[in-house]
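Handing you this structure, nothing more for now.
Every protein chain but one is kept in place in this view of the complex.
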């Protein structure tokens, strides 16, 4: 039996001898399981602020389509211009998807490299059921969510038979298989590298066309609110506490009587459902399904977002997603900036790749603050 | 019949490439518990190193010679890159497994993006010796010659690694470390030095895979490493994480399944059946894979 672990004593998972030094066996230093309310509610003015701040922020965001100010260098045109609103809407959608990924990674400690699979499933199942199967929009949305959740149940049931790093590899493999299928365009259903456009006749006029950018923006905002509330409810539920226990120390959670397999499966299915919801909105906001959603690169970027923002925190995941998407879209402009013109061509070419900057930044964050990248806040 | 022979040979050739890419990954995972996403960047680095070297050598040289030098340079570049990554980025995060993986994730994103920035995202054609594109008639089938090269190289690598593992002191430490790193330390052996060697070895093997894969594909492109890496991951998981022989068997199985299913079912089914094979292995024998949980 080859079992690379850091433990000198190497018991099979979950089975520990009842002998001496139960705690002392663990040389990696994991903190004890903390149960109960993870974030103790602040009192007095602090508590008011905690409730008010998101509401004020939400109100400001909802009002943006009425703001006609130009922000040169920050947004492509007026704040309520179609270009700006589309960019903001995309940022919000990806922020919502990052929130859904954090249910797995930040809340339950599941390092999944296959989250893109469920986001893409939501997106593609919507566009395909609208056009190929000619379903009405509400049915198409339900079908996309239902089938994606079922897929998550099946994939999760298989992938969760292994833990840790092996789980990461297996989820990656499943997502990659889906990506290959989408690229191969079986029966002309997925549209291959071109992706599948949204059937404009099948969706309400409000969601179509340049002039209706505000509605798509509000839809994206609604996604963020729904996902936010769903994650908040989940985290405070009994299941959420079990997820936190599994994240802190899976073996101890098992000892405490949590069925860790079921807890992890629940987290995976719940996160995937929210991810699929994000995929559905993504398709509606961006007017179709893009094969980029299926790639492992997309999952990896979700991981980068969550880690940069702060794993296990709703604000962190959301802001990470929003800022990452914004940076990805706007860093190209930066690389054309005048102050870079003096640099050698090769350096400029490398710096013109947003992913290079984000990847390098990510490495720096993980490297210099390793403890900040996981289980930061409960 | 001739179809079957052809498919088996092409499948073996593909499996050989998978093995070369996966061998280093498997050793690194087995010994250190690090899932090395940067392996794809190592593969890409090898492919570009070979391509650039071939372009820089005098055009008057025969292509075979330039390819040989190119592969040699690629292997050296891969070893150096692997070594540097281990010493600079992986070692300081010892015992932070998730963070080690995250660092390699960032590295893989940045590496691909850098290659894209410098050489563009479009594939660049690589020169091949004439005979690599040729065929050999055998058992009624016209077999592409390059597959034999891949199988030969993979075979030599396999035997060489087995010899390293079973006949040398370094190999003994690696095998012991794959079982239980901490106990190796507790016997007074500085296992970290072994980590560096294994990372350099893995980088060299990855670069070799990259150089050969660019011959297989006829071009180099930034995304190449990533696509080969996925299959390497699958091979490592099926092979049992850290077992070299398991990796070899899994690589052959994956290559054959992919080719046969792509031909006898439909294009694309091969890739899907590889993942089904993975799922099957996980369902039937999950315990052997319960490696590091960190």
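As written, the chains take the letters A and B, and residue 1 is the first residue of each chain.
Methods note: a residue touches a chain if its C-beta (ideal position, glycine included) is under 8 Å from a C-beta of that chain, and two chains touch if they have at least 3 such contacts.
To be clear about the criterion, contacts and distances are computed from a predicted model.
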Record-based protein name (UniProt) of the chain missing from this complex, from "sulfate adenylyltransferase", "SnoaL-like domain-containing protein", "ABC transporter ATP-binding protein" or "Quinol oxidase subunit 1": "ABC transporter ATP-binding protein"
Residue of B:114, B:191 or B:209 touching the missing chain in the full complex: B:191
Chain B residues that touch the omitted chain in the full complex: 169, 172-173, 175-176, 179-180, 182-191
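Assume only the chains that are shown with their structure count from here on.
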Inter-chain centre distance, chain A versus chain B - centres from mean C-alpha coordinates, in Å: 29
Complex contact set, residues of chain A against chain B: 1-8, 10, 12-13, 27-28, 111, 158-159, 161-166, 168-170, 172-174, 176-177, 180-181, 184, 186, 250, 296-297, 300-301, 303-304, 307, 346, 349-356, 358-360, 362-363, 366-367, 370-371, 373-374
Residue numbers on chain B that touch chain A, as the complex places them: 29-33, 35, 37, 89, 92-93, 95-99, 101-103, 105-114, 116-118, 177-183, 186, 226, 230, 233-234, 236-237, 240-243, 267-268, 271-272, 274-275, 278-279, 282-283, 286, 288-294
